[in-house]
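Got a structure for you, written out below as structure tokens; questions coming shortly.
Of the protein chains in this complex, all but one are displayed in their positions.
Presenting chain A:
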């Protein structure tokens, strides 16, 4: 186990508390940089999705994880970013300009959503953000002069400084990676400054934050705006990656997927956003695999246990019907959320911390270390 001896206030501020972090993150970054040359193009494409989802995850983490304001409307922010890019691209606006424009516009919309959210907490805020997402979805479908309605919009190949950046190429992957890394660094900077601490203060006790001089309303709006802006930036990359966008891509299910990203990753750290994104991107091909192969596997098992061919065929048909049923994906997501909330409330990153501590303290690890404890009753909480 390592003991840190701090000798300077700088030690509390710096991003990497000790050299071990520099080494491990350096190795990770080196791997990510050579990834396009060693991994198959399918895996690189998946990595691009991980970067995009993780960027959204970081944005949502600022709002939900650190400021404590739930949102089920982030698909709408993603949509606004994506449509801004697609729209401005038609007029030959260069990428850096519409990338920033998408971030600014989404941030402004986020601030607007933040204002009514000032008076709402908990489940009411969730409902308000869902309604906002539905409104945006409807506008995208109806405002045909701009969004081309339900027919959707084509997104041309990204061109950066006169160079075409195909969505399957390594350059696009590096672009997404750079956006993710910069977002994470910016967020970490924010979290170690007064604004980030004000966010956490609002999450834990609004009354105390207010009595310490934090303008709670202003910081909630700021949190909404920052979170939305980051999601909007991710939306631009999302549009380029898919090369086609239409309103039905930005539904409630996508917002729920973003919630899964931060919930399963762990709602208290940025690691969680990245781990959750990896989990979410991985589970999709896994579900597709199950859908195709599960009926055969189950029927095979049934056959080995002595089922005749007619029964095996029936089983095959039934399992196939279940596996390809509508909305099965949503149901599986729901089950995953429930299981994580019940059994691993700190998410994947929390599990990683537990494993790390187990080896650090071996053989003295106590399971109770991470146990949720009952906090004494707050009888007169001011809200």
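In this section, contacts are C-beta pairs under 8 Å (C-beta built on N, C-alpha and C of every residue); 3 or more make two chains touch, one makes a residue touch a chain; residues count from 1.
Following the convention adopted for this analysis, contacts and distances are computed from a predicted model.
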Name the absent chain as its UniProt record does, using one of the following: "ABC transporter ATP-binding protein", "5-methyltetrahydrofolate--homocysteine methyltransferase", "NADH-quinone oxidoreductase subunit M" or "Cytochrome bc1 complex Rieske iron-sulfur subunit".
-> "ABC transporter ATP-binding protein"
Given A:209, A:264 or A:319, the residue that touches the chain left out of view is A:209
Out of A:32, A:120 or A:200, which touches the unshown chain?
-> A:200
Taking the entire complex into account, which one of A:189, A:288, A:324 or A:360 touches the absent chain?
-> A:189
On chain A, what residues meet the omitted chain?
-> 9-10, 12-13, 186, 189-190, 192-198, 200-201, 203-205, 207-216, 222, 226, 268, 373, 375-376, 378-382
